[in-house]
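A single protein chain has been omitted from the complex, and every remaining protein chain is retained in its original position.
Chain lettering (A, B and C) follows the sequence in which the chains are written, and residue indices restart at 1 in each chain.
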Amino acid sequence: MIGFLDALLARLDRMTETGARRVAQTSGRRSFLAKAGTMILGGVFLPMLPFDKSFANSGGGGVATGSDPLACDYWRYCALDGTLCTQCGGAINACPPGSQGSSVTWVGTCRNPDDGRDYLVSYNDCCGKSICSNASFCNFNEGERPGYRMAVFNDINWCMANTSVGYHCTVAVLVGLAE
Amino acid sequence: MIGFLDALLARLDRMTETGARRVAQTSGRRSFLAKAGTMILGGVFLPMLPFDKSFANSGGGGVATGSDPLACDYWRYCALDGTLCTQCGGAINACPPGSQGSSVTWVGTCRNPDDGRDYLVSYNDCCGKSICSNASFCNFNEGERPGYRMAVFNDINWCMANTSVGYHCTVAVLVGLAE
Amino acid sequence: MIRPIVGIALFAAFATPAWAQDPLPEEEFIVKQAIDPGPNLFVYQESLDGPGTIVVFGADTLSMKGTMTSGAFGQMLVEPTGKTAFAQSTFMKRYAYGAMEHVLQIYDVATLTPKSEVILPPKAAMALSYVNLLQHSADGKYVFVQNATPASSITIVDLSAGTVLEELPTPGCWGIYPAATGAGFMTMCGDGSLMSYAPKDGKFVEVATTPAIFDPDVDALFTTGMRVGGDYAFISFKGDVSLVSDADGVPKSSGVFSMVDGVEGGWAPGGYQMVAYSPDLKLLFVLMHSKSYEGSHKNPAEELWAVDVATKKVVGRTPFAGFWSFTVSSGAKPALFGISLEMKVVRFDIDVSSGLSLTQTGEAGLTGYPFLLAATP
Partner (left out) sequence: MIRPIVGIALFAAFATPAWAQDPLPEEEFIVKQAIDPGPNLFVYQESLDGPGTIVVFGADTLSMKGTMTSGAFGQMLVEPTGKTAFAQSTFMKRYAYGAMEHVLQIYDVATLTPKSEVILPPKAAMALSYVNLLQHSADGKYVFVQNATPASSITIVDLSAGTVLEELPTPGCWGIYPAATGAGFMTMCGDGSLMSYAPKDGKFVEVATTPAIFDPDVDALFTTGMRVGGDYAFISFKGDVSLVSDADGVPKSSGVFSMVDGVEGGWAPGGYQMVAYSPDLKLLFVLMHSKSYEGSHKNPAEELWAVDVATKKVVGRTPFAGFWSFTVSSGAKPALFGISLEMKVVRFDIDVSSGLSLTQTGEAGLTGYPFLLAATP
């Protein structure tokens, strides 16, 4: 898990000319995140939302290690908190037709049980439609942290920076290896 | 049941100087109901709303003959379709604080199992708050008829004539004997 | 389509893959542009205080294709080709209070996108979803919206202009039954008559009125009507099938027969969307429950009955417990879709080779208050 955050920061480093992490280390994480907060408007980060009755019915907790993108415990959903776009007419990397892709996202690091590798996953919300309550509401929190680490906070609507902020569902897009 | 509608019309007769029923008989029920439609803005009629999962869970159907105003099968609810204000901070004849009483209502005729009498019941909706989903959603349809008999139609939001049309819950007010 | 974090994606190429297999490739984040082709099933999930949704399922498997969002207390209409959908619903500034708008939203089904909207007079019936409360004319020029204040009227929307043409008073009447051709429609009235209207010189005017074809005090008609050739078929609370011809815009009764005469068990029709007609099978289907009583007319079904309207006979009965709404698709091999108490929509293959039997071939979960559904090619 510490490895996860380090990996995240390392990757974010590459995204800025000045090296956000060095900035973070010298002037504090707040500055880093302030920078990231600007940066992500064009890029990474992700969407997270609360659980509800379908979560409640699941009993809560657990680890995502499965192989079915239609099921809550699919390995890529290790830090997903929301309804599954795969059940709502979208796909693992695609919002359903007529929705908007979130312009900001959060990333998680999830282990693929098939190859044993850790992958960086971008959880994008799909926006501008009412919540897809026909789908399962899933909640896993591997690497999730409170809002002072906004980059890894999943209890918030990541449609926040879109023109339509309605939350519909969440995808889990592979953006690379985490190692 | 036929007796019920006759009784309703008889009572409505008394509410108009000209005798609404005679008008209805000579110029057709449409004219009668048009008249009633105007009339009720200051008076009778009532509120009705669909059932949902709490209804679904109840299995549907049945007859209201019970004695507990907190339960769906309370005798006065024989034609109620909505959530119970008695469970939402109101009372059998009182909307919960902060809501608006509906200015139009529908009436039902329900038999009191204690005295064997048929009573006229005014089902008023309470308006201006979101639906009281914490309460039971109940649905009985004794004497209920489609919208061409608006006075006894319960599949509609009777907050329709209020300044705030949000549907909150429904009361069942005794307004007299039906005999 | 949005390409996230190219920087990160490129970096993946530098990762240290001392593994037996190549790592999974990076992916692009996209928004699917259109739903998959094929016949659809639309279910309207009504809300009583937030957004209602039109859910679109593939008709073959009931896999979900997506949704279209409306407001509260809504009605749904899907145009017969399935290319355009409509929702009429209520929006309040503070969701349960404050300034209120009644809105007709018009959606492109292929992209599940609202194309336009028409603000309606604030009089639309905030009713449960019923087939005949939101309709359009056969020529596709007008959409008709049932109003209740509680006085009854119909708002007529001119689709080409995208505006409200007029509000037509229809006191004491309910339901909108478009003519088979042109722009006219009928409505059903509390004195047992049906009245027809059609446009003349830019306004809708009354064309004709039947004598009373039913007595609501004796045996009321459900307001969900099905077109059967040149007739509409209406079902009565006690189990009659009442046929009304509307040829030339002049409605008249073309016959009444009972489905339950001589049948033991107190059977009666019941539910919400409780009748459907298949022109392909030439059969009318009705939700039926036994031991009926005053007030049981919305009870969910115990059986589905098949009625041959030509011979006026019930030609099949099959168990169908817990369903309150259903429809039948068109085509050589129609499928039947029912909404049940268990908050599911269930797909069935229909076999009418000997009586009526159903085979379940799919199901999907529903939410909200689902009473209305429509199948399109």
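Keep this in mind: a residue touches a chain if its C-beta (ideal position, glycine included) is under 8 Å from a C-beta of that chain, and two chains touch if they have at least 3 such contacts.
All figures in this text were calculated on a predicted structure; none of them were measured in a lab.
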Worksheet item: List the subunit C residues touching the unshown chain?
Response: 47, 49-51, 69, 71-72, 91, 93-97, 103, 114
Worksheet item: Residues on subunit A that touch the omitted chain in the whole complex?
Response: 1-2, 5-6, 28-34, 37-38, 40, 45, 49-53, 56, 59-61, 63, 78-79, 104, 128-131, 139-150, 153, 155-161, 164-168
Worksheet item: Touching the missing chain, which residues of subunit B?
Response: 11, 14-15, 43-44, 87-101, 103, 105, 107, 112, 115-117, 119-120, 122, 124, 126, 129-130, 132-135, 166, 168, 171, 173-177, 179
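Just so we're on the same page, only the chains that are shown with their structure count from here on.
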Worksheet, complete the sentence: Of all chains, the one whose CA centroid lies most distant from that of subunit C is A
Discussion item. With centres defined as the mean C-alpha position, give me the subunit A-subunit C separation in Å.
Written reply: 38
Worksheet item: Using the average of all C-alpha atoms in each chain as its centre, how far is it in Å between subunit A and subunit B?
Response: 49
Discussion item. Going by the contact rule already set, what residues in subunit C reach two or more other chains?
Written reply: 50, 368
Worksheet item: At which residue positions does subunit B touch at least two other chains?
Response: none
